[in-house]
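One protein chain is absent from this view; the other protein chains keep their places.
Note that the chains take the letters A, B and C in the order they are written out, and that residue 1 is the start of every chain.
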Amino acid sequence: MGRYILKRLLWMIPVVLGVTILVFSIMYLIPGDPAKMMLSPEATPEEVEAKREELGLNDPYLVRLGKFLGGIIFHFDFGDSWVYNQPVTKELVSRFPRTVTIAAICIGLQIVIGIPLGIIAAVNQNGLGDRISMFIALFGISLPNFWIALMLILFFSVRLGWLPPFGIGGIKYYILPCIANAFPGIATQARQTRSSMLEVIRSDYITTARAKGMSETQILLKHALPNALLPVITIIGNGMGMLLAGTVVIESIFSIPGIGMYLVGGINSRDYNIVQSSVIFLALAFTFIMLLVDLAYAFIDPRIKAQFARKHKRSQHA
Amino acid sequence: MSALVEVKNLKKYFETPRGMLHAVDDVSFAIESGKTMGIVGESGCGKSTLGRVIIHLLDSTDGQIFFEGKDITRANTRQLRKLRENMKIIFQDPYSSLNPRLTVEQTIIEPLIISKKYSSRACSAEAERLMALVGIDQRLRMAYPHELDGGRRQRVGLPGRSR
Amino acid sequence: MTKEGSSFLAVNDLVVEYTSEGSVIHAVNGVSFSLDRGKTFGLVGETGAGKTSIAKSILRILPDPPAKIRRGEIILDGEDLLKLEEKAMRKIRGRKVSMIFQDPMTALNPIMKVGKQIAEVIQLHNKVTNKQADAEAARMLELVGIPADRFNEFPHQFSGGMKQRVIIAMALACKPELLLADEPTTALDVTIQAQVLEMINKLKRELDTSMIMISHNLGVVAEICDDLAVIYAGEVLELGSKEAIFDRAAHPYTRGLFAAVPTLDEEKDRLMPISGLPPDPSNLPSGCHFHPRCPLADEACKHEKIALREIERGHYCRCVKVSAMES
Partner (left out) sequence: MLDSSELVATPKSVKKQSQLAVVLRRLAKNPSAVIGLVVVVLLVLMAVFAPLIAPYPYDKQNLLNTRKAPSSEHIMGTDELGRDIFSRIVYGSRYSLSIGFLAVLFSNIIGMTLGALAGYFGGLVDDIIMRLIDIIQSIPGILLAIAISVVLGPGFINTLLALGFGAITMACRLMRASVLGIRHQEFLEAAVSNNASTFRIITRHVIPNSFAPVLVGATMSIGNVIMSAAMLSFIGLGIQPPTPEWGAMISGGRALIRSCPWMVTFPGIFIMLTVLAFNMLGDGLRDALDPKLKK
């Protein structure tokens, strides 16, 4: 098992490098002169040139990439923001916990609500429960989360005044953002859990279990669920990607000072380094989570575990 | 009369992560024209690989293959084109040997079209003849594989002749 | 093989229908047979004749939509299984009656240890501790020729033949009185097929298990069954002891089946296949279902239903063209 973990960790390095280089290159290679974009349109060419020099935009690609990568790898420093010259890393690190809390709550909701919904829908396929929950789920994946957020604010804050429309504080401040961000995730989780369950329910080993005289609930718990949960874990991982991206918008609507809001700020002020670093930071967080998902998958799926356990002597049976 | 097909010390090895796999290891035999040769063995003993090597779906590692007396072991693409008009393969699993998106007629005339020797009118006439030859009902001409059972699918795979 | 009275299992006039995309599929059309304790009964027929539906009806594991048992009785040890409610039926599945499936590759739970899957059925039907169940499961593994130290391995680490042995061990773990074997060797290689059949036979004798063997392979049936029924389009066309049917096959369909099997001794250049194809189960031909493909068919066969007649003691045939045999 250790070998598998090591292999996955080793594989992380090229991915992390790849992500960083990809985002850096996108920001670098695509046309458009960042300096000109940042300064006001009336800026004279000299001013633009001075800005380019100051930001080191004239250095060749490899030099800039080397500096940027070096900064991240050796002392985890994403450099300074171009507009305010504040170190970006400090901001990212301080804001990261808040973004992660929202994402974690949303993943929690996605698991606690989405998975059972999917299982119930699959178990009584084409029944009333199935039709209703799947219709709601279909809605769920079609609603943009920023619009849900605004509708929730409109209803719960403006009309009813129960919940604060923005800001941070106690639990109350997290309710609306999490619902808005998690709703599409819950819907996707329910739909995909349902199709994974249906796939399992139709397989032969379920008939074998029935032929053994097991009750439907026993079959569901001991045979159907374990097999169906494997693909579901990957779905949770992907859902995390959507959530991290979703926080960008949710944080700006509810003005929650997370990385998302910082990124949107960077966009408005055309501060390339903030945008670049925030995207990379979130992407790395996502990659790390996907690593955890992979490891969880390997830990649960005996086929992968067995592949790497075959080296030792077969365990003596009692 | 020299044998129609002769195989001398034919070998086919596959590299696998666990070392060299000797799928076909020094096989020799000859088949007279019109005769049927049975190759019997348990699964995984290399029977299908042997067949695929002989008709050049797989390249041989060593040994020689003769067809009508000529050495075709290292046939180039042009020779292969000619050869493949005389050698046909019928597969084991009727459910995966037919393209699910082609009708019975399209499947039968596919080799005819490729050989470019038949006009479209000649193709459909030939298709009709071949269907009768292998005992497929004419009204199944436009049927798709998923509408046929195993037996009929094998018959559709039979003709495949382009001469 | 008596019709009623002391027989261990009696299936009477079983009718099973499937509904799919609007059309009704008549899979089983009034099948009746019986089986004495310790004997093996063969169900022989082409693919799609309804053999599996009969077996699944006995164990009542037909998928309810779309399948439906319209009519009939299945009397096991004097008790009609179709009348039992689900809880009681669960007591019987795996304990009194168990089943071996056709495709070993998918019949085992891929992420559960092989030994545990056997121990599960033992614990289900007997008040035993985990350790006792595991020990019994290990013993069953040894019984089917698998070293007990592979108890903790997973299905993907076994070949097709070995998987089928695990399934057999699982089916026989609670010493069932009736074993349903649905083409257990079809997915296996010939040499492994022989080993599995030989093992089933040995265990059957040791545990005095009655068995229903489903197969489209006459060789397998000849080797294992005491009596057999030839099934065509969900109906029994011929029923009798192995000797009666193999030596004095009466129904044209049965004779056609035997003629279609290549034999090693005679030099034959062309096999004698039965022309045509099994009928469409959603609209079966009237009268004798076989008449469209039957060389002897005439007007009489085309209209009324043909009854199963006893042409010889214990040998039944559903064909008007077959006269009673002077035994």
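Everything that follows uses one rule, which is that a residue touches a chain if its C-beta (ideal position, glycine included) is under 8 Å from a C-beta of that chain, and two chains touch if they have at least 3 such contacts.
Model, not experiment: these values are computed from the prediction.
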Sole residue of B:20, B:39 or B:57 that reaches the chain not shown, by the stated touch rule: B:57
Which of A:49, A:80, A:130 or A:204 contacts the chain that the document leaves out: A:204
Residues of subunit A in contact with the chain not shown: 14-15, 18-19, 22-23, 26-27, 30-32, 34, 37, 138-139, 141-144, 146-147, 150-151, 153-154, 158, 202-204, 207, 241-242, 244-246, 248-249, 252-253, 263-264, 267-268, 270, 272, 275-276, 279, 282-283, 286-287, 290
Missing-partner contacts on subunit B, residue numbers: 52, 55, 57, 80-81, 84-85, 87-89, 91-93, 96-102, 110-111, 114-115, 139-140, 142-144, 146-149, 157, 160, 162
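Here is the rule we go by: only the chains that are shown with their structure count from here on.
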Overall pattern in which the protein chains touch one another (line/ring/star/complete/other): line
Chains linked by the largest number of contacting C-beta pairs: A-C
Chain whose Cα centroid lies at the greatest distance from that of subunit B: A
Centre-most chain [mean C-alpha coordinates]: C
Whole-Å gap separating subunit A and subunit B, where each centre is the average of the chain's CA atoms: 51
Centroid spacing, where centroids are CA-atom means, of subunit B and subunit C in whole angstrom: 36
For subunit C, residues contacting two or more additional chains: none
Subunit C-touching residues of subunit B, taken from the complex the two chains share: 42-43, 149-152
Residue ranges of subunit C touching subunit B (in the complex, touch as defined): 47-48, 189-191, 277
Subunit A to subunit C touching residues, read off their complex: 203-205, 207-215, 222-223, 226-227, 230, 300-303, 306, 314-318
